[in-house]
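If you scroll down you'll find the structure; I have some questions about it.
Heads up, one of the protein chains got dropped from this complex, but the rest are sitting where they should.
Right after this comes chain A.
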Amino acid sequence: MKRKLGALEKVDADLPNLQHKLKIDPRSYEQDFVNQYSQYRSLKELFLQSPTTTDDSGIVRLRDLVDFVSHTADCYPKLTTAFPLDLVELLDLHHATLDPELRDKLVGALVLLRRKETIDSVQLLDTLWPLLLKTPSKNLRALLFQKILSDLRTSNQKATNHKLNRHIQSKCFELIVSDPTSAKGLWAVKLTRELWKRQIWSDAKAVSVMKEAALSQDAKVVTGGVRFFLGGDQEREEAAAEEDTDDEGNIDMGKLRHQAGINKKTGKRANELRTAAAKVKRKEKKKNSPHQLNFSALHLLHDPQGFAEELFQRHLQPAQPKVRLVLEQKLLVLQLVSRLVGLHKLTLEPLYSYFIKFLTPKQPSVTSFLASLAQSAHSLVPPDILEPLVVKIANEFVSEASAGEVASAGLNSIREICARQSLAMSDTLLQDLVQYRKSKDKGVQMAARGLLSLYREVGADLLRKRDRGRDAAMGLRIGEKQTARFGEVGIGEIEGLELLEKWKEEQGIDSEADEEAGWNNWDAESDSDDDGEGWINVESDGEEIDISDSEDEREKKAKAAAKAEPTFEAQQSAGNTPAATTPASSRATASLEPEAALKREESRISRLATTRILTPADLAKLNELRSTAAVTAALPATKRRKLLAAQTAAASSRHADDPLTAAQISGLSAHSYKATRQEKIAMAKEGSREEGGNDHRSTTARRKEKKESEGKSTSNKEKERKKNFLMTLGKAKRKGKRSLTQERAILKGHVERRKRGGKRGNKGQ
């Protein structure tokens, strides 16, 4: 006779069932739990007797029980105090030989216990971290890394868990420091980089971990650390930007509400609506919260001079370094060193002589070397050190015989070096190099022109007279343009401020109302500052008048005028006129006398900067003016010129912290040789839809796409044109057969509608 099995007695279907019941009523099922727990213990014991030879069914059973107990352990904390320790011990001792699934389950169970707060994060990570370093299994490492990362993320979600972070950071640090030669440090590098990217770790301690990594003695760890400094911050920014624009963010609450009104009302849908609303609210809150200020890793470094020196001495300088780095890795290190030197204006003299042997066109990836060299030049490097390098580049790269791309790379790199330290150039060499602007090769031409325009700005006296150009020549004559001496530091000023002032003058904007408006545009939060009369009062008209007064006086003296009355009148008028009229008056009395002009210029600048707080609107305008000025200075005629203009604009907007790349050094030479078929195809495919590139489509198609992207629909004309032919037939047929009365009614209706302005009438207008 076949016995009927009750659902409870089925072996396999049982544990989840029991688990469910246990969670509902832990007390009543305590006995069952005790039974299962003892079963787990006896199975564990069996397993421990022969960890490698236990058969499949035993392992499966143990796995199920571990799963079961870890899910229900929080109901019986007293009975299961030893459970987490058991799991830790099992993993610790047998991780190498465990069945993979059981092993993963054990890790999962530990994480689950952490989520239920049976164990704390430190305990969990102290178990997983050594395991990550020990285990030979790739899968387990991936799993462990992911779990460690997610645990760190969750424990930092609500507030930064400083204690935990410090603990893990010091573990990472110790890992690298304790054995610099081992490749295990890579895990510390990986973890730190990932957490840096997610902005969970953004402090100096994380940076010091990476610093140690960069100074370690394993090639992979070194490159990991160096790459972090070169690209970690950019990665972080990108991740943050991605987070802002992810599609979750664009929840249309109105649409969802509308749908909820129409669709069947279920608990699930109501929940979805609620969560969506909560998400939108959170997003809004996040948007309004003050932006987190993150320092870049390069700025958080403690003792950059020491770091740069050590990097150089350890990895680059010795002929037989402890770590064998391939060229690519060496280049990365070099890039970092030169970046540090350029950014912090460090003094590292052996670095420059190190470059010399690499500066030949045959050297692989020489453009990267050139970029690094240019990057490491700054205003505090003695010109004597840089000059031989410049000469060497000129000799090796720039000659009539060398290929166009070689010459342009050389010229570009010389320009970049000289932009940072203009004194590294002698006049004969410069005059020689500038002659290449007559070259046939476009790339060389452009590069030479770049050098020329640079020296027109920073050292026109080195150029031949006819090369100086009008502005530079005039500037030289009036003594306005003078070559900066070594170590001279310019007076701090806001770049492009004079442009802004000029614009303001032209627009006739100088009133207080405008300033207020500028602030109003800024932010909803600063609306409370509306009663900013105090700010405006600070702008003391009296001072301005004083300045203009004295100017006037001096001018008068210079002209040796004995006319007392006009002077008095001028004083009077100056005393009465508001601020808006003063610039006009000063312009009227402008003279060509150099000293006076200089004085006036100074006073003008200082006036705007010192008397007014620039509103955000002002700053935005300033930026705009600056960029347009740069563009209009070299108005494009051909496509290539346009490209150059875009490049110069990009260069002018480049921040001092941004790195110099090999691509910038090779510059336009990319266009100077005939592209191969593959390159052409790639160009047509990739860069096509980017701005500025030719996307090989008709103007209409492009316009249409633009319209669509702006969310605009078609015009009436277009609708008419596109209307299905068959739909128009009926009307066309009837139109000829209308009676006169019908025709009249229709005409009347038409006139009526014209009067009203459309069928519904444009009442609003």
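In this section, a residue touches a chain if its C-beta (ideal position, glycine included) is under 8 Å from a C-beta of that chain, and two chains touch if they have at least 3 such contacts; residues count from 1.
The definition used in the following text is that contacts and distances are computed from a predicted model.
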| item | value |
| --- | --- |
| Omitted chain, identified by the protein name its UniProt record gives, among "Pre-rRNA-processing protein", "Coronatine-insensitive 1", "Auxin-responsive protein" or "Sterol regulatory element-binding protein cleavage-activating protein" | "Pre-rRNA-processing protein" |
| Identified contact with the non-displayed chain, of A:Val406, A:Ala419, A:Ala472 or A:Leu622 | A:Val406 |
| Among A:Thr118, A:Thr192 or A:Thr367, the residue in touch with the chain that has been omitted | A:Thr367 |
| Absent chain, residues of chain A that touch it | 6, 8-12, 14-15, 18, 27-28, 31-32, 34-36, 38-39, 42-43, 45-46, 49, 54-58, 61, 361-362, 364-368, 370, 403, 405-406, 409, 662, 665-666, 669 |
